[in-house]
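To start, the structure itself, in structure tokens.
With one protein chain withheld, the remaining protein chains of the complex are depicted in position.
Presenting subunit A:
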Amino acid sequence: MWVYEKKLQYPVRVSTCNPKLAKFLIEQYGGADGELAAALRYLNQRYSIPDKVIGLLTDIGTEEFAHLEMIATMVYKLTKDATPDQMKAAGLGDHYANHDNALFYHNAAGVPWTATYIQAKGDPIADLYEDIAAEEKARATYQWIINMSDDTDLNDGLRFLREREIIHSQRFREAVEILKEERDKKKFF
């Protein structure tokens, strides 16, 4: 069960009407390394992972939904009042034809989200290593979007999200250390 707080994890400010940027940002919404994929991946892997790290997957999976909501807000604000012509000029003509200005779970190239983006191998180390890789890939995606964006207000929010990816990666790495069960033990190899 979840308790919903009707506010964003970090304030989202967008200073320009820039549908082009929305086209790039949607990668973090419905892309392979996006927030939706992350949330569903972690919350699903929880069931078959050792008890010690279930709570971590719950916490991080939940936070990913808070990030998803931030990305949604950013995309929505960037395209809210864009005319069909502006959408077309931003390369979002295909999107407009199918969805008007609505959001949809697809990546920057318009490919719809698919469950094949995520995995649950059942092997705790394999699953956690996938999670670490996913966090590093999401971190990199944020870097490339920040590089393309000149909206400083938006970049502020993106920097926050990128920092969270660093922390999540750190916690997954610590989860691996916990499962290795060699921490703080004297090593005789």
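Assume a contact is a pair of C-beta atoms (placed from the backbone, for glycine too) under 8 Å apart; a residue touches a chain by one contact, two chains touch by 3 or more; residues count from 1.
Operating definition for what follows: contacts and distances are computed from a predicted model.
Asks: UniProt names the one chain left off this complex as which of "Spore coat protein JA", "Ion-translocating oxidoreductase complex subunit C", "Tripartite-type tricarboxylate transporter receptor subunit TctC" or "Peptide/nickel transport system ATP-binding protein"?
Replies: "Spore coat protein JA"
Asks: Of A:Thr62, A:Gln86, A:Gln119 or A:Gln143, which sits in contact with the chain we cannot see?
Replies: Only one listed residue reaches the unshown chain, and that is A:Gln143.
Asks: Just one of A:Arg13, A:Arg46 or A:Arg173 touches the chain that is missing; which is it?
Replies: Checking each option in A:Arg13, A:Arg46 or A:Arg173, the one touching the absent chain turns out to be A:Arg173.
Asks: Using the definition of touch stated at the top, determine which of A:Tyr10, A:Phe104 or A:Tyr129 touches the missing chain.
Replies: Per the contact definition at the top, the residue touching the missing chain is A:Tyr10.
Asks: Just checking the interface: what residues of subunit A touch the absent partner chain?
Replies: Contacting residues on subunit A, toward the hidden partner: 10, 139-140, 142-143, 146-150, 152, 155, 159-164, 166-167, 169-170, 173-174, 177, 183.
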